[in-house]
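This is the structure, below, for whatever I ask next.
Note that one protein chain is taken out, while the other chains of the complex remain in position.
Coming up: chain A.
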Amino acid sequence: MARGRAALWALAGLLGALSALFLFWQISGPVDFVLPLRATKLAALVLVGAATGIATVLFQTVAANRLLTPGIVGFDALFIFLQTGLVLMLGGLAVAGLPAFARFLGETALLMLAATALFGLLMRRDAGDVVRMILTGVILGVLLRGLAEMAQRLLAPSEYAVVQQAMFASFGAVERDQLAVAALVLALAGAAALRMAPALDVAGLGRPMARGLGLDHDRVVFLALALVAALVAVSTALVGPITFLGLLAASLGRVVAGSDRHALSLPAAALSGAAILVAGQVVFERLLGMQSTLAVLVEFFGGLLFLALVLRRRRG
């Protein structure tokens, strides 16, 4: 634990240094214009990275699987599908006209319901069969993405614009009131996840052992999935889906924490996710001169890690 805590502080220090670099390096132009702009972007990066990291660790624990992430099984696609469905039913103007806060909370609640129903069922049926679980998860992700795309084809172009706004990973166009709501949801969900940490440790032993120890495993899975849904809603609503970020954040977080205890691995994954995004943004904005997008970078390295993990698992 002591080593893990030291690692957490080191990670927090690294994130602080990266943030300072992002804020103050290569300022050209009026400082009081550039700094607030950068601060907003930084806040979005940190929020999305932390939310994705925590969501992934939670999901992997209750799925008893280190390869699946909410992104891979299509949590974010489900979110976009719900949003599209909302626009389809209510009309784009009505949805865009809703107060941002109410709309976000409504969508989050809807995602929590749909996700716990869908993925709770999947986990109960296929728990223990890792290969089937991965296949079902990946196919479910593709199906949800396909459904979302089909629903988008049915939209009028002006209504599609309302959905599109939520769909593409972009840290450039984040609004400040959205950030405040996202920060609030992240804080609440993060605190709830940390409170659950000891129960999650037990759940990580697998359903049979956890039940033998007197843990209401189904309840923990349900709560964790609800938190995952809230956290995915935060990051998807802010910047759109980044499929492999969670895998990178959770894997890096576990290595840094050197432990599977959730009291360590949850904050470590949150810090890792934030650090990956901030570092990536610095590289792509200041070194690559905006030649690529951050999402592409993250997907590239995340995809490589996914392949490496799958291959290593095969051998082992």
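Just so we're on the same page, a residue touches a chain if its C-beta (ideal position, glycine included) is under 8 Å from a C-beta of that chain, and two chains touch if they have at least 3 such contacts; residues count from 1.
Criterion: contacts and distances are computed from a predicted model.
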Per UniProt, the name of the complex member that is left out, chosen from "NADH-quinone oxidoreductase subunit K", "ATP-binding cassette domain-containing protein", "Probable tRNA sulfurtransferase" or "Quinol dehydrogenase ferredoxin subunit NapH": "ATP-binding cassette domain-containing protein"
Residue among A:L215, A:A249 or A:L294 touching the omitted chain: A:L215
Where the unshown chain meets chain A, residue by residue: 197-199, 201-202, 204-206, 208-209, 211-216, 254, 258-261
